[in-house]
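Then we have subunit A:
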Amino acid sequence: MARVFIPTMLQSLTSGVKDLWIDARNIEEVVGILEKQFPGMSDRLLVEGNLVSTVVVSVDGQVSRLGLLERVQDESEVHFVPNMGGGCNGSHPLPE
Partner candidate 1 sequence: MTIKLDDKGISKPNYKVIGTRPIRHDGLEKVTGQARYSADINLPGMLYGKVLRSPHAHARIRGINAGKALALKGVFAVITSADFSIQSDKVIDLGEGAMTNPGFLSQNVMAKEKVLYKGHAVAAVAAESLHLAEEALALIDVDYEVMNPVFDVREAMKPGAPLLHDRLYHSSTPFMRPGGLKDDDDGSPGSNIASHFVFELGNPENAFNEADIIVEREFQTKPVHQGYIEPHAATATWNRDGKATLWCSSQGQFTMRDQSAALLGIPASNIRVIPLEIGGGFGGKTLVYLEPIALLLAKKAGRSVKVTMSRKEVFEGTGPTSGSFMRVKIGANNDGKFVAAEGVLAYEAGAFPGSPVNPGVQCMFASYDLKDVRVEGYDVVVNKQKVAAYRAPGSPGSCFAVETIVDELAEKLNIDPLEIRRKNGAKEGTRRVSGPVFGKIGYLETIETAKAHPHYIEPIGNNLDGKLRGRGVASGFWFNGSGPACATANVNSDGTVSLIEGSPDIGGTRAMAAMSVAEVLGLSAQDVHPSVGDTDSIGYTSNTGGSSVAFKTGWACYEAAQDIKRQCIDRAAEIWGVDPGQVEMHEGVLNEKSGARRQITFKELASVLLSTGGPVVGKATVDPAGVGGAFALHIADVEVDPQTGKVDVIRYTAFQDVGRAVHPSYVEGQIQGGVAQGIGWALNEEYVFSEDGTMLNSSFLDYRMPTSLDLPMIEAVIVEVPNPGHPFGVRGVGEVPIVPPMAAIANAVYDAIGVRISRLPINPATVLEAIWAKEGSGQG
Partner candidate 2 sequence: MDSYGSKAKALAGGTDILVQLRGNRFDIEMLVDVKSIPELNELSYTVSEGLSVGAAVPCIRIYEDSVVQQSYPCLVDAAFLIGGIQIQSRATIGGNLCNASPSGDTIPALIALEAEAVVFSKRGYRSIPVEDFCVGPGQNGLQDGELLVSIKFPPPKLYSGAHFLRFIPRNEMDIAVANVGVALTLDSKKQTVESARIALGAVGPTPLLATKASEFLVGKEISDDSLYETAEIAKQIASPITDMRGTINQRIHLVGVLTRRALQKAVERAKGV
């Protein structure tokens, strides 16, 4: 089971639930289970079956660069966070 955190502004979809334990092998399954439990979630996280490009997944404190393919281990901590990576990832390209 992985502990999945709901971003503050998506907690309106979860009636205030801030985090929950989900049994999933990867992020794709995490999002699927979230959607089942809290309809509307995948609308906010996915576009055409992929993570919205402004979203990245953080697993155990590390920003994953694999998106939905990122594997989730037992006891993993999963967050959906704004894409802050370097380079041109981000609506706001980051400087040197």
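On how the list was made: all candidates are chains of the complex that A comes from, given by their letters.
Here is the rule we use: a contact is a pair of C-beta atoms (placed from the backbone, for glycine too) under 8 Å apart; a residue touches a chain by one contact, two chains touch by 3 or more; residues count from 1.
Because the structure is a prediction, the values reported are computed rather than measured.
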Report summary line: Out of 1 or 2, the chain that touches subunit A in this complex is option 1
Query raised in the report: Which bits of subunit A are touching candidate 1 when the two form their complex?
Result: 5, 7-10, 44, 47, 52-55, 58, 61-65, 77, 79-96
